[in-house]
Every structure is written in structure tokens, then in C-alpha cells.
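Below you'll find the structure, written out as C-alpha cells, and then a few comments.
A single protein chain has been omitted; all remaining protein chains appear in their positions.
Let's look at subunit A:
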Amino acid sequence: MSTLRALAAAQAVAAGAAQPVATVRHLHLSRRPLVLVPLAMAGEANAPLAAMVGAAPGEGRLLIVPQPRNRDQRFAFAAELAATVLPYLAGHRGATEAVAVDRGRDVRYRYLDAPQLLVPNPAGVTFLRLLGRSTRFRRVDGEYPVPPEVPLLGRWLTFFAERAEHPGSSALLAMTQALTLHWATGQSAVEDLHLPALLGWIAPPAGLTGAGAAARAEDPSVCPPAGPATDPGFDNRLLAPAVEAYAAAGDDEAARVEAYARLERLLRDQLTPTWDLMWRGLGLLRALPPGARVAGRWDGDRDAFTAQSEHIDEGGAPQPRRDGAVAAAARLHRLERAAATYAVQRAYDDPLVLAEYRLTGEAFVGEVVLADPARVDDSGRRPVLRPRIQLVTTEPVLVPVGASLCSPARPGQKARVVFVTPTADGKTEVVLELSGGMGRGLTATPGSVPEVGQRLCYTTLSEAYVPSGAFPAVEETPWTHGGPPDVGPAAVADGAPPPEPEPDEAWA
């Protein structure tokens, strides 16, 4: 928790309303995101109870499972969900663009747009991950066949759940996390997981303070929880009798239709408030201007979507239950790199995020008081253009001499710290030597060297490309990490069970 964000929370308490912690939007929003609000049956292993799904506020489709413990009905639910999700995904497989790879020696193609899924909260992401896990290995033949869309949906849900772990990805977003990335409320992080309360703080209804709206949102009879868990009171008082009535109807068609309609009504009433809040949250986020680097990160999501589409088209295998040693290490490395890049990009895009680094001395803003734009360093083999500037700042400067800094306003230019000198009046003078981004000759192109009087921020955060680590091929997994995994006939000949999956794993 940064002090800056904590201060915003304190201000929110005093103001009775959420306070901004970002000046730009740090995530991509699709023009037509698919909103998905799932409900799960209490006590069961991720058994779907209902969902509302659709790509526009007026297009919410309600899916329900009248007997959540019935496995056939669960797969029927998955098939119905697939009937909405898969066409939505397919709708993004239209035009492609060429992307140069391998330093321009080759090109690959990626879709111009990618799908985006929105769920209310992190538990919703977990629900989709587990729904993906429970369906992607289902067989379309054999003893318990399911329609082919079911395992396909499972593979896509797994894809989205994995993207959701990738810092900076916008492929699958939890609304609560998207909102708290931009606002601080006057309540704790656990309370912020409750979407109605969170939105109460950010956009209270007329006549209520944020705190008042949040308190009201805590009463489940006024404001149903945003799922996937249902309110136990609702389960006991309303849902249980309705589920029983449906079961009791048996073959009595009229009674069954009536019981189904009652269940549908109940579940619609539980889901609609959250459905509306999802679109309200989306509207609030849309009102923020996107950060400059958001589109670049979305390119990564488009790449991933393209790669996954191709993988499925080519008959590739579903994602394994668990990564092998090499794949797990590579994935961890990827996520760490993504997290570092994401942190830098957010700071570069947003002065309010950058301010967190200024507070800790990893960045400072100063005024240019001296500039020598024509300075040439001729101590080496060839003379090189190395202008120097001197800044004065009132902020703490915790960077050592020799460190390499960057200014978010001039990301292509490096600045080496030459002197850091505290002055008598409590300020700090910093002398920087610049390289890069000034043209090719020994004279800087106009405007490429900061001028006296300019205010600039310099920071240790750098966007410079860091090459990714090298990992052995799967076949070369070192013995310290279990050695290469057994594959193919050898394992079967040993009588060992095939690694993936148990096809008869009942979902009941």
C-alpha cells in the first residue's frame, strides 16, 4: 500500500465519497465487452446455478440450472453458455494485420480486435477458471458424451482465466479490481470486493453519501451479493423451496413449467441488480481517458487471442491440469516481466501513479536551471554528443551518482546522474548527462535537449527492453526438476495412467 493511495482512502473517509487514484484509465475497454455474472450453488464444487450474460445492457440472457446437483443439467448449462460465448469470440476473428517479427525478416498476423470478458469480482474469475477446468477435458464420445461446444468453451474459459493472471492484460477483468485501480474508497480492501458497496462509494445514488450507499448495499435483501456465492438467506427462504418445487413437479408438465418460471424469476431478481451495476461500472471507467500505453498492452491480448485461436484450429491439446517444470518456470518468468513492465507503464502514463515514486525518492521533478546542449565528449575514440543539464528540485533524490534515469516525457533519451548536490536552502541540484534521442550528428536536433526553465521528471523506472530469460526445451528438463516428462507410448507401456485427464471424472 503506497502512502499516496492510503492518503486517498483517508480523504475518501472524510469526504464520504471515493477519491481518484489515477488520472487516466489503465486498462483497455472493448466497444462490446461480454459481461458475465455467474451464480454458483452453495456447498457444491463450482456448480453453476445461474448466469446472466450478454454484450449490451439490453441483451442480458438469463441461464439457469433448475437442479444444480444434476450433472446433465450442468453440462446443458455449459452448452447454453457456449452458445453465447463462442459466437461472441468468433465475431472477433475477422480482419487481421501483419506484424513484423524477427527484426522485420518475417511477419505474422493478428486479429484487429479481441474479445473481452467482464465479471463482477475475483471470485467470478475463479468461477470461470474452475468451470473451464471442469469442462475442457470432457469427452464428446464414450459413456458420458457432451456436445463439442462444452470442451471448447472450457478451453476458452481457461485461456481467459490464465490471461487474467497476466499483469496488464484486459482480456478478462473483474469489475471490482478495475474500479479500485482508479478509485480509493473509505472502506477496507475486503469490503471493496463487494461490488454494490464499492460502486456506492464511487457513484452514490442521489441523496446518499458514499458511506451511506455502501452501508445500504450490505443488506442482502436490499442489494443481492454480486456472486458467485449467493446470500444464505436467499438460499434458505426462497431458492430451496423453489428448487424443491421443481423437483417435486416431476413429470407433471404444467407444474414443472410453473416451477421453472418461478425459479427463473427468483434468479433474475438476484442477478439483475449486479448486471446493472456492471454496466454502470463500465460507464464510469469509459469516462476516463485511456493511458498512452494501454493500446500497446491490448496488442498483447490480441496476440494471445490469435495464438489461442490458431492453436485450437490446428488441433492442439487443451491446457494441461498442471504445468510441467519448464513451462511453469517460463510462465512465472513471463508474469514477473509483465508485472515490472506494467508498473513502469502505469507510472509513465499517469502523473498520479508516478507521484508514488516521487514520494519514495525513485523519481523527482525539478526545474532546468542550466543547459549545455552542445557539449561533446571527445575523450573516447570518437567524439559523441553528450549534453548536460542541471536541475533544481525540492523533492528527495535517492538516486546514486552514475545511475541511469529516464524522463517519461522523453522516453527515448537516457540521463546519467553526474552530480547530486544538496543546497543550503534544502533543495537538491542534480546534473545529468544526456544520450540518445537527439539526432545523428554532433549537434542536437532542436527541442531534443531540455531548455532552461522547463520542469521535468526523471526516474529510475525504465521502459528499456529487457531480454527474456532462456529456458531449456521440455525434452531437456533438468533432472533436478523431475527430468523430461514421460510422453506417449513409453508411459502407456509402463502401465502408467495417461497424464491427461481422467475422462470419466464425474461432475456430480
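The criterion applied here is as follows: a contact is a pair of C-beta atoms (placed from the backbone, for glycine too) under 8 Å apart; a residue touches a chain by one contact, two chains touch by 3 or more; residues count from 1.
By definition in this document, contacts and distances are computed from a predicted model.
One chain of the assembly is not displayed; among "dihydrouracil dehydrogenase (NAD(+))", "Polar amino acid ABC transporter ATP-binding protein", "GTPase domain-containing protein" or "Secreted protein", its UniProt protein name is "Secreted protein".
Interface note for the absent chain: among A:Ser30, A:Ser134, A:Gln390 or A:Thr477, the touching residue is A:Ser134. Only one residue in the set A:Val190, A:Ala206 or A:Ala287 touches the chain that does not appear here, and it is A:Val190. The chain that is not drawn here is touched, among residues A:Thr230, A:Gln270, A:Ser448 or A:Thr477, by A:Thr230. Although one chain is not drawn, its touching partners on subunit A can still be listed: residues 1-11, 13-14, 20, 23, 41-46, 130, 133-134, 186-191, 218, 220, 230-233, 235-236, 239-240, 321-322, 350-352, 354-355, 358-359, 365, 395, 408-409, 455, 457, 505-508.
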